[in-house]
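Every protein chain but one is kept in place in this view of the complex.
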Amino acid sequence: MPLILGQRVRAETSGLELEVIKKLGEGTQGEVYLVEGPDGYRAVKWYKPDQATAEQRSAILYLVHTGPPFGAAGKRFIWPRDLVTRQGSTQFGYLMSRIDTRRFAELGECWAHIKPVPNFSALCEISYQLANSYRALHLSGHCYRDISAGNLMFDPLSGDILICDNDNVGVNRQSCSQVWGTMEYMAPEIIRGEKDPSTQTDLHSLAVLLFYLWVWHHPFHGEMEYRFHCWDIQAKKKVYGESPVFVFDPVTTANALPTDPDYITARERWEYCPPAIRETFIRAFTDGLNDPDRRVTEGEWQTLFSRMKDSIMTCPHCRAENFSDTGGDSVRCWNCRKPLSPPPVIAIRRQGGETRLSLSLGTTIRRRHITSSSLQEDGSEIIGTIVPHPAIAGAAGIRNNSRAVWKCSFPDGSTTEVPPGRAVPLNPGTELRVDGVLLTITAPQD
Amino acid sequence: MPADADEFLCASNTGLGWAFGTSRTGALHRKNNHPCEDAFALWSGSAGAEPCIAIAVADGHGDPRHDQSRTGSAIAVQSAVEELVSFHRMHLHDTPRNIIRSEFRADFPRRVSRRWRESVTEDAIRRELAGTGSKETTSCILTRYGSTLIAASILADTILIGQIGDGDILLVRPDGTVETPIPGDSSLVGSETRSLSSRDAHLLWRTATLDRGEGGVLIAATDGVSDSFDGSEGPEFMKFIQSLVARIGQYGVETVAEAMSSWLDRYSELASGDDMTLIFVLVRPQAPASGIHQPVLQEKPSSQWSSNLCH
Partner (left out) sequence: MSLDAFPCRTGYLIWLPARLNGKAGGYTIEDTIPIPDGRVVRKKLHFFWLADCSDSMRGKKIATLNQAIREAVPEVQKAVAAYPQVEIVMRAIKFSDTAEWHIGPDPVPVEQFVWPELETAGLTSTAKAIRLLAGELSIERMPRRGLPPVCILISDGFCTDPHEEYENAIAELGKIPWGVKAVRLAIAIGDESDYNETELLRFVNQEQIGLLKAHSPEELVTYIKWASVSASVASSRGRSRDAKSMGEVSNVSLESPPPMITSNTDLF
């Protein structure tokens, strides 16, 4: 029984009365409604009768009491805040925050060109935040079980993400759920019935989702999938479960991409990925395919995308974004094919090692470059930005966007302090001390 | 008009509903001796006693670059129906509803685009239009057959919908509310549209799944229809849709089906001049889950609507 406009529902734990304003959408398990309460507008997911079981109800109550994962990563989960019921009905739902669907997009909307396609730096940010969020979830002892493109929303311009449909989150290896997950994302051992969902099966789903984000294609859709005339459950079990093979597996080419026009985009987008990302995907879908212990961990994905984002530079000829970190090979712009000379770089020396950040106009230095990411702080806070020099044509500088004063020493030996809001020119050899960390401006290496 | 309602009802899958469609050459096309580039297909049947209705509507692009789009649209509706029926067959018995829906959204666009491409390529080879099969030639061939496509199937408890390119598909519920499951694409202008021949056609599809629930009238039409009014989102078009459903309630579905062709001709004459295709499906309300058999309806299909739809 769906909810009707104007009906009143009740949030159980807080006791708040909410009024149904309008239906926002429909999912496979229930409908989502806009509701109004004393705190303003929120959203309610209301389960269909066959989904409103006792197990689901206790699962929701558990999530409501446990709360989302800790810290900044936790804020990206649209978490069940309260159980919602209606008088006279055995159905129930849960209360959550609203999503600004003008700003946030689903991957399918980007494919259909309904929303803008994220550029490389947004894509790195989305990938980083995804890995970071699931790491936080897993560290809190939970597994997601239903990672898919349908649960991910992102801002294509900034790369910020939101993870929805968290009602299927369960305790690692303990709870069962009535939702099986979408087969495309399920780890082979689950499809084969050998194991239950766990944080390790989540790692496989995460890798599939990241592959979809970068390559716009499923990692196992190659010759095998192409040859199946009847794409039924049996066929899927075979391709995803019994004998999955990565389409870009360097050794086993049995499942390579067919020469059908359908697959052109996948080939192209794979080529646009820098070698480091390609290698990690290959590892995820060869070593990690059947051996859950060898899967790429969230921490590794996080480090990878953080490093990739730091290496983004703009092509001087056509302004397209490119990755400058290619492991030594000379780089050609993917768009105009002209050779790219290395950009100026900031070398950041920290306790964990050295990070190198490629500089272009608009590049931002983030909190995570300075301090190693703790779950508490939001590593995406902007510390500094590369801005054009107002007086010297063509030159740029780093503006202090933090609240602390930086100490700066120039190549000629002079020192100065950079208060918040001021910018220091990109003079090679200049050293900056930000929160005890040394940043060195380095000229492009030819 | 058939004399006996019983005779009429026995023939179709009355558990689900009743579908009718018509396709008319546009007034402008007739004037210029240009053939109609629209096509539609209806299929009704069942597998394992589970009935299914599948519908498809396609609009070939029609300009000199798309000189084979008449065949392209015919192939499109055929591919859609075959793929929908195939999907139905693969998901009989015991597949949970949410799995059916998510699998449809994940697989249908890819499968139907592929089926269309294969059929078009076959057609091109048979008619000796194709070259040696290099990548460039293939995409040129496909472009010549370019078409939009709207496909939908009505199953026991779900209505599955997919669309690539323009055209409209709406569901008018018994209480009069109009659901537009596929929102319009505001990024395109003029007569631009997404096409089955686009390189990334499988990514350009938009899909939706609806509850069959109380049923209603599902209407699928090519853009020639909404263009005769004030566009897909315009109030005049909405008025047309709602009053069309009201006419069904007042006069019965067969009468409306008979009159539809002349109405479409008239709109084409007066307004858009374009080819027009319209399918409407009377979707019966979902049977209650209790499993009690529905008594065989003796009255004509129209009467169940009359009390609800007269505005």
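Chains here go by letter, A and B, matching the order in which they are written, and residues are numbered from 1 within each.
To be clear about the criterion, a contact is a pair of C-beta atoms (placed from the backbone, for glycine too) under 8 Å apart; a residue touches a chain by one contact, two chains touch by 3 or more.
Small disclaimer: the values here were computed from a predicted structure and weren't measured.
Asks: Report, in label order, the displayed chains that the undisplayed chain touches.
Replies: A, B
Asks: Extract the touching residues of subunit A with respect to the undisplayed chain.
Replies: The list for subunit A reads 113, 314, 316-320, 335-336, 344, 359-361, 386, 389-397, 410, 412, 414, 416, 418, 422-428, 430, 443-444.
Asks: If you put the missing chain back, which residues of subunit B would it touch?
Replies: Output for subunit B: 1-2, 7-8, 10-12, 19-24, 27-28, 31, 36, 39-45, 47, 61-63, 65, 74, 78, 81-82, 85, 89, 143, 146, 186, 188-192, 194-195, 197-200, 204, 223, 227-231, 236-244, 246-247, 250-251, 254-256, 258-259, 261-263, 266-274.
In this text, only the chains that are shown with their structure count from here on.
Asks: Roughly how far is subunit A from subunit B, centre to centre by C-alpha average, rounded to an integer in Å?
Replies: 37
Asks: Quick check on the complex: what are the subunit A residues that touch subunit B?
Replies: Within the complex, subunit A touches subunit B at residues 26, 28-29, 50-51, 108, 111-114, 150, 179-180, 182-184, 216, 230-233, 259-262, 264-265.
Asks: Which stretch or stretches of subunit B touch subunit A in the complex?
Replies: Where subunit B meets subunit A, its residues are 86, 90-91, 95, 97-99, 101-103, 106-107, 110-111, 113-114, 117, 135, 138-139, 142, 185, 187, 194, 199-200, 202-206, 209-211.
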